[in-house]
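Here the complex is missing one protein chain, while the rest keep their positions.
And now, chain A:
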């Protein structure tokens, strides 16, 4: 019997998962031996990798805080991974308890874990879907039950777009998502970048590590990242190294390029 294309995947924890590697960088223990081995290889190649993950996580926290202060009460976090420390709903709901959050991830283990964490919270849900199929995400009944697209929504695509190769048309993905959003909606984007970073061979080694996962790494420049905000008005300070995006203290923005991640926040006008 030949397997039809809609047959689901099986779960293989022997294969490193980028979501659980990220958890390891953040100091979590929601990971397996294969994840830790891959993450340690990454740290050996790029010693700052954990700092990058932390800086990116901090960017997410500041961005959500900013959006909540702007009055955003609906969040669609695509590529949410293992939502352990400092996840979107905790930050948003601390500021505005009525905030609604939909997490989306392609990793079934991350989704199962998120579901456990979110049980009992009727304003935050998780669903398994692939960023590369935004139309499916937008058509998902849970998304439509939780989010009102006639009102502003913040779409978060944080530390995940570097797993989407150009042939999967990230620009098309963002165009599809943008078309569904009401004026006043926001896009939060961050991904691995190498602008102005001295090439130490780390990039090649990092790419080699991620070849072992289901998600090879695609590094993009500031210019490419800025282009992806097409249709959105960039909020100050634009696309920057993530520690430079509205830092809490001036010193926390020092050596910002070590963070490897660049990011920004854009607002849909009108």
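Quick note on the criterion: a contact is a pair of C-beta atoms (placed from the backbone, for glycine too) under 8 Å apart; a residue touches a chain by one contact, two chains touch by 3 or more; residues count from 1.
The rule is short, and it goes like this: contacts and distances are computed from a predicted model.
Student: Please identify the absent chain by the protein name in its UniProt record; candidates are "Nitrate reductase gamma subunit", "Branched-chain amino acid ABC transporter permease", "Diguanylate cyclase/phosphodiesterase" or "Aldehyde oxidase".
Tutor: For the chain not displayed, UniProt's protein name is "Diguanylate cyclase/phosphodiesterase".
Student: One chain isn't shown here. Among A:20, A:73, A:100 or A:267, which residue touches it?
Tutor: Answer from the full complex: A:20 touches the omitted chain.
Student: Could I get the residues of chain A that touch the absent chain, sorted low to high?
Tutor: Residues of chain A in touch with the missing chain: 1, 3-4, 6-11, 13, 20, 26-32, 48, 51, 53-55, 57-58, 61, 82, 84-86, 90-91, 108-113, 115-116, 243, 248-249, 251-252, 254-255, 258.
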